[in-house]
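All protein chains but one are shown at their positions in the complex.
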Amino acid sequence: MSNSMGTMFRITSFGESHGTCVGVVVDGCPAGLEMGVDDVQPELDRRRPGQSDVSTSRREEDRVELLSGVFKGRTTGSPICMLVWNRDRDSSGYERRRLTPRPGHADWTAHVRYGGFNDYRGGGRFSGRITAGFVMAGAIAKKLLMETLSVEVLAHTVEIGGIQARKLDPSEICMNREGSPLRCCDPEASERMVQALKAASSQGDSLGGAVSCVAFNVPLGLGAPVFDTLEGDIAKALFAIPAVKAVEFGLGTGFSSIRGSESNDAFTVNGGEIATETNRMGGVLGGISSGAPITCRVTFKPTPSIGGAQRTVNISTREETTIAIEGRHDPCVVPRAVPVVESMVAIALADHAMRSGLIRSVLEEG
Amino acid sequence: MSNSMGTMFRITSFGESHGTCVGVVVDGCPAGLEMGVDDVQPELDRRRPGQSDVSTSRREEDRVELLSGVFKGRTTGSPICMLVWNRDRDSSGYERRRLTPRPGHADWTAHVRYGGFNDYRGGGRFSGRITAGFVMAGAIAKKLLMETLSVEVLAHTVEIGGIQARKLDPSEICMNREGSPLRCCDPEASERMVQALKAASSQGDSLGGAVSCVAFNVPLGLGAPVFDTLEGDIAKALFAIPAVKAVEFGLGTGFSSIRGSESNDAFTVNGGEIATETNRMGGVLGGISSGAPITCRVTFKPTPSIGGAQRTVNISTREETTIAIEGRHDPCVVPRAVPVVESMVAIALADHAMRSGLIRSVLEEG
Amino acid sequence: MSNSMGTMFRITSFGESHGTCVGVVVDGCPAGLEMGVDDVQPELDRRRPGQSDVSTSRREEDRVELLSGVFKGRTTGSPICMLVWNRDRDSSGYERRRLTPRPGHADWTAHVRYGGFNDYRGGGRFSGRITAGFVMAGAIAKKLLMETLSVEVLAHTVEIGGIQARKLDPSEICMNREGSPLRCCDPEASERMVQALKAASSQGDSLGGAVSCVAFNVPLGLGAPVFDTLEGDIAKALFAIPAVKAVEFGLGTGFSSIRGSESNDAFTVNGGEIATETNRMGGVLGGISSGAPITCRVTFKPTPSIGGAQRTVNISTREETTIAIEGRHDPCVVPRAVPVVESMVAIALADHAMRSGLIRSVLEEG
Partner (left out) sequence: MSNSMGTMFRITSFGESHGTCVGVVVDGCPAGLEMGVDDVQPELDRRRPGQSDVSTSRREEDRVELLSGVFKGRTTGSPICMLVWNRDRDSSGYERRRLTPRPGHADWTAHVRYGGFNDYRGGGRFSGRITAGFVMAGAIAKKLLMETLSVEVLAHTVEIGGIQARKLDPSEICMNREGSPLRCCDPEASERMVQALKAASSQGDSLGGAVSCVAFNVPLGLGAPVFDTLEGDIAKALFAIPAVKAVEFGLGTGFSSIRGSESNDAFTVNGGEIATETNRMGGVLGGISSGAPITCRVTFKPTPSIGGAQRTVNISTREETTIAIEGRHDPCVVPRAVPVVESMVAIALADHAMRSGLIRSVLEEG
């Protein structure tokens, strides 16, 4: 069904924005991985609202509750259920405008799909808040990948409102990232993005943007043709994040304007190992990892909740009307989406690593 | 596993480029759909090699064999197995260069992933020829969607080697498409693309490009959050096509440089029905169809097989060497990929239409 | 993975016997079904420990918490997470005997399978307590089947320790069932079973038994060949209940000693409808429901926890030793398994009813 993903490392999502909680069940994590709330909480904190003055003022502590699957500080091989309780819920606005779907949101499609029975408060099941569950699962996937294969998954903001960060060498990603309120590794671009966000925000508007993600140390030979390709499974995982509208690997859309002699990565021998000289392909050939870092770029549409007046209709009377969405919204989802992108890539990689047999179902003790 | 896709309308792919055949099993197609080889062959013919002078000269008739699941001219509800036999196989070059992986191809990753046991002839399981199976399955999905929901899926070439077709109104797609050897609806751009292809080809090089796809008449309310979104499932299906490196919906990567007021589609009432005024979102909101046409753009990397010398290594001796790939290759995969893109989108939509209950498991008779 | 089951109506189980909680996520339940804790709690109460003097004295209130997927008293189409908290945990014995696996239990196989990282307290993930989650999910499945198709699933105890209830007409099932502490509809046999249980219990022993289950009003035409047959999917669901060792449909093992003329159900016309005269097949032909009640019989092994001395080994020293399991155990799992059997049958039927299109993804309002 729609709320589970993965074959061997499998997550099941549940919860609504203004319901009791948001949670996730991780099934298939190998036994023996050291695990506790301290492994998950820091990732949740990176996604938490209210981290900067260009973020929503909704106050959620988002303390992870670890309900199953961990015993004596280690995973047991049983399903791991985790959740965060919803506390700072203000659903009043949603009751008032429930008959006037917000443009750019799923209000109308959800209403039709679920016969009007959907929980519309705060976007319900379609809220970005659902990604708290993705991040909890992602924290486990990231730790599993790091402990077993030394794989590290790092994302960063590369564009907001048309302002692009300069091209980075992978080694530059770590350094500056968490120093920027937007998780942009280019300090100069970051500063301009902040200004653009404040300008848009003050005009009751919002901005789109893009996140780049790199997975380092992914071993050669992970993935498969033909349907469960690395690209296909990573892309599917990324499109589960609300507001994602494009996913690219390697040179991405840039491939359409170049020649084969400019796109192929030549093979060479590097320390006795066969490797590609360049990495235009984004670390994947034939759906299988090439040993080079896996690189992808994810485009987010502007936050659909904007203060300016928008045309909509009353779904009961079918009369046209307008809506202006006051409330506590990020003017751009990209900065808080950075850990979510990392999580989804890590979850897809963990699943493939287990399917390929590169991670066993029981981890050896030290 | 990796060679099946879909939940209710499910396809299983098999076969290799230089093996006995390439085929597909379609499971879950409703009973009662009129079906015969004449419904499948025309789609295969659109994908067939050798259709123009900018296409490979491999001669494959690609006559579909319909082996099961059809009785008295209609589908029975049982799995439909279809295949095309491979005939014009010339594997000599592959034996000769089996130790020197071709840059941009899956030769090396496949070798590692399958321990050297993979069928390397013609790319084996990684060949574009595998998409003959996708197209056979797609022919059934397209007919099913048309007969039950009047959904039509149309793709066309929009860019080759940096030459872009002008923006088209959807109504213009049908008209000019099959008149162009490249399936480009803009005759002027098509002509320039042909010249660019001939130039690249004569220089032993190849070109990348892009295909746009539109699905018309997709009913409102098809799809679901959170993992099996329409975008996620369509993207995953598209990444199964060899050489695809980016998938975008609606404005796609363009969303990163605009504002919410420029990206949201206002709601209006149109003939009593609620609809969006514009379609920047590409017909999907919250993973669910909005009633507007579903639009996506697929970027293909340049054909990796090029005549010019490329650096590679001998996987046995680990010595560096060069390779020049003579042989029968399309200088750009895009024109023949057009029906494949349509097929993958149709297959994903058919699956979702069945999951959403919009297509029943038995079709009523006339 | 191992902790999810179903295609369209899908459940995911989590929790351990002596962990924080035991729970379940139900994904795919149609929107619009009236639902609240009052629909689930009565089923949990039927499974709860301590209902009679032939049941464990573990005291668990087992109050269901409904965490997601229900809004304004109805299902929303989103995943429904439910759990019961564990309270009356006494894990002391398990720490003491963790190196001496209990015969008939999964202690040893779990230890090997999960590298010694499994939560061994109270059987952990292998405990009968896990079925609390099955029963919560089953309560939803049962209500869904009843509201949409008038399907009713009723199980009852038919054998304990070799004492068999007399053959019952289906109409007799309801009447006496809940009046018996063992959920046996034959009062005379029930009384003898109670005596047998007390005798075994007083001798530090336990008894096996069997449950029969009937699903009434299952519409003709539900199910499918070849792998996801009704029998196959129901059987798989039933084998998820700890201690189940055999599943039979219709005449079951009795088929091996009769002739075709004695086993075939003749067709007749009944009120204008085609029906079988008899129901030896248990309501299934070719994996598809025939319109007759679906009947199955489930055999449970004796509770493996017995007070008498049993030979076992120390897994650390590999020395042979003995174990006597004091503690709070049902001398026979069958009486409390009755609602669990109903739940698993209902879950499998709900999934097939949705797959066959007999239950839509949105229920119409009255």
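Note that the chains are named A, B and C in the order they appear, and that numbering of residues resets to 1 at the start of each chain.
Please note the rule applied: contacts are C-beta pairs under 8 Å (C-beta built on N, C-alpha and C of every residue); 3 or more make two chains touch, one makes a residue touch a chain.
Treat the numbers as computed from the prediction; the structure is a model and nothing was measured.
When you scan C:105, C:142 or C:156 for touch with the missing chain, the hit is C:105. Interface with the hidden chain, as seen from chain C, comprises residues 1-5, 13, 101, 103-106, 108-110, 112-113, 125-126, 130, 159-162, 200, 205-210, 220-229, 231-233, 235-240, 242, 244-253, 255-269, 272, 274, 276-277, 281-282, 285-290, 299-306, 308, 310-313, 315, 318-320, 356. On the side of chain A, touch with the chain left out of the figure occurs at residues 7-8, 355-357, 360-361. The chain not displayed touches chain B at residues 1-4, 6-8, 10, 12-16, 19-21, 23, 25, 27-28, 31-32, 67-69, 71, 74-81, 83, 113-115, 117-119, 124-125, 362-365.
Keep this in mind: only the chains that are shown with their structure count from here on.
The greatest centre-to-centre gap from chain B, using C-alpha centroids, is found for C.
Taking the mean of each chain's C-alpha atoms, the chain whose centre lies closest to the overall C-alpha mean is A.
In this assembly, the C-alpha centroid of chain A lies 38 Å from the C-alpha centroid of chain C.
For the pair chain A and chain B, the distance between mean C-alpha positions equals 26 Å.
Inter-chain centre distance (chain B to chain C, centres taken as mean C-alpha positions): 46 Å. Contact of a single residue of chain A with at least two other chains is seen at positions 1-4, 7, 13, 113, 125.
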